[in-house]
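What you see is the complex with one protein chain gone and the rest in place.
And then chain A:
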Amino acid sequence: MKVSVQEVENIAELAHLSLTAEETKQYAEQLSVILEYISMLNEVDTEGVEETCQVTGLMNVTREDEVAACDPEMREKLIAAFPDKVGNLLKVRGVFQTY
(Lines give C-alpha, C1' and ligand atoms only; values in the text may rest on other atoms or scores of the structure.)
Protein backbone atom coordinates (compact mmCIF):
# COMPACT_ATOMS: atom_id res chain seq x y z
CA MET A 1 0.00 0.00 0.00
CA LYS A 2 1.75 3.14 -1.21
CA VAL A 3 0.42 6.51 -0.09
CA SER A 4 1.33 9.36 -2.42
CA VAL A 5 2.28 12.89 -1.43
CA GLN A 6 -0.91 14.09 -3.09
CA GLU A 7 -3.04 11.70 -1.02
CA VAL A 8 -1.35 12.98 2.14
CA GLU A 9 -2.15 16.55 1.11
CA ASN A 10 -5.81 15.59 0.56
CA ILE A 11 -6.11 13.85 3.91
CA ALA A 12 -4.39 16.76 5.69
CA GLU A 13 -6.94 19.13 4.22
CA LEU A 14 -9.85 16.92 5.30
CA ALA A 15 -8.34 16.77 8.80
CA HIS A 16 -7.74 20.53 9.07
CA LEU A 17 -3.97 20.15 9.31
CA SER A 18 -1.47 22.34 7.51
CA LEU A 19 1.68 20.35 6.93
CA THR A 20 5.08 21.53 5.79
CA ALA A 21 6.55 19.98 2.62
CA GLU A 22 8.97 18.04 4.80
CA GLU A 23 6.15 16.65 6.97
CA THR A 24 4.09 15.72 3.91
CA LYS A 25 6.96 13.71 2.46
CA GLN A 26 7.68 12.03 5.80
CA TYR A 27 4.03 11.11 6.41
CA ALA A 28 3.71 9.63 2.91
CA GLU A 29 6.57 7.26 3.72
CA GLN A 30 5.44 6.44 7.27
CA LEU A 31 1.78 5.97 6.37
CA SER A 32 2.79 3.59 3.59
CA VAL A 33 4.76 1.44 6.06
CA ILE A 34 1.94 1.49 8.63
CA LEU A 35 -0.80 0.67 6.10
CA GLU A 36 1.33 -2.14 4.70
CA TYR A 37 1.57 -3.59 8.20
CA ILE A 38 -2.14 -3.12 8.87
CA SER A 39 -3.01 -4.95 5.63
CA MET A 40 -2.01 -8.12 7.53
CA LEU A 41 -5.68 -8.20 8.58
CA ASN A 42 -6.63 -9.25 5.05
CA GLU A 43 -5.40 -12.77 5.82
CA VAL A 44 -8.05 -13.15 8.57
CA ASP A 45 -11.28 -14.79 7.45
CA THR A 46 -14.07 -12.59 8.83
CA GLU A 47 -16.88 -14.02 6.73
CA GLY A 48 -20.05 -13.92 8.85
CA VAL A 49 -18.30 -12.36 11.87
CA GLU A 50 -20.22 -9.56 13.60
CA GLU A 51 -18.55 -6.21 14.15
CA THR A 52 -17.70 -5.11 17.69
CA CYS A 53 -18.63 -1.45 18.20
CA GLN A 54 -18.71 -1.56 22.00
CA VAL A 55 -18.01 -4.07 24.74
CA THR A 56 -20.34 -3.25 27.65
CA GLY A 57 -23.49 -4.88 26.32
CA LEU A 58 -25.44 -1.80 27.47
CA MET A 59 -28.18 -0.74 25.07
CA ASN A 60 -30.01 2.52 24.52
CA VAL A 61 -28.87 4.24 27.70
CA THR A 62 -30.79 7.49 27.76
CA ARG A 63 -31.68 10.27 30.14
CA GLU A 64 -34.35 12.93 30.25
CA ASP A 65 -33.55 15.91 28.07
CA GLU A 66 -33.82 18.47 30.80
CA VAL A 67 -32.41 21.96 30.98
CA ALA A 68 -29.98 22.13 33.87
CA ALA A 69 -28.77 25.34 35.44
CA CYS A 70 -25.07 26.17 35.10
CA ASP A 71 -23.23 27.09 38.25
CA PRO A 72 -22.44 30.84 37.91
CA GLU A 73 -18.80 30.33 38.86
CA MET A 74 -18.43 27.56 36.27
CA ARG A 75 -20.08 29.79 33.65
CA GLU A 76 -17.69 32.62 34.38
CA LYS A 77 -14.67 30.33 34.07
CA LEU A 78 -15.89 28.78 30.82
CA ILE A 79 -16.36 32.23 29.30
CA ALA A 80 -12.99 33.37 30.60
CA ALA A 81 -11.41 30.43 28.73
CA PHE A 82 -12.69 31.62 25.32
CA PRO A 83 -9.71 32.52 23.11
CA ASP A 84 -11.73 35.39 21.61
CA LYS A 85 -15.04 36.95 22.72
CA VAL A 86 -17.49 39.83 22.47
CA GLY A 87 -19.03 40.41 25.87
CA ASN A 88 -20.05 36.95 27.06
CA LEU A 89 -20.25 35.55 23.53
CA LEU A 90 -17.67 33.34 21.85
CA LYS A 91 -16.25 35.08 18.81
CA VAL A 92 -15.27 32.96 15.81
CA ARG A 93 -14.48 33.64 12.17
CA GLY A 94 -17.35 33.48 9.70
CA VAL A 95 -17.77 30.08 8.08
CA PHE A 96 -18.70 31.35 4.62
CA GLN A 97 -16.50 34.42 4.36
CA THR A 98 -12.95 35.49 4.76
CA TYR A 99 -12.19 38.80 6.40
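Simple rule for what comes next: a residue touches a chain if its C-beta (ideal position, glycine included) is under 8 Å from a C-beta of that chain, and two chains touch if they have at least 3 such contacts; residues count from 1.
Everything below uses one rule, namely that contacts and distances are computed from a predicted model.
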Per UniProt, what's the omitted chain called: "Glutamyl-tRNA(Gln) amidotransferase subunit A", "ABC transporter ATP-binding protein", "CoA protein activase" or "phosphoenolpyruvate--glycerone phosphotransferase"? "Glutamyl-tRNA(Gln) amidotransferase subunit A"
From A:Ala21, A:Leu41 or A:Ala69, residue that would touch the chain that is not displayed: A:Leu41
Across the whole complex, the chain not displayed is touched by chain A residues 3, 7-8, 11-12, 14-19, 23, 27, 30-31, 33-35, 37-42, 44, 46, 49-56, 58, 61-63, 73-74, 77-78, 81-84, 90, 92-95, 98
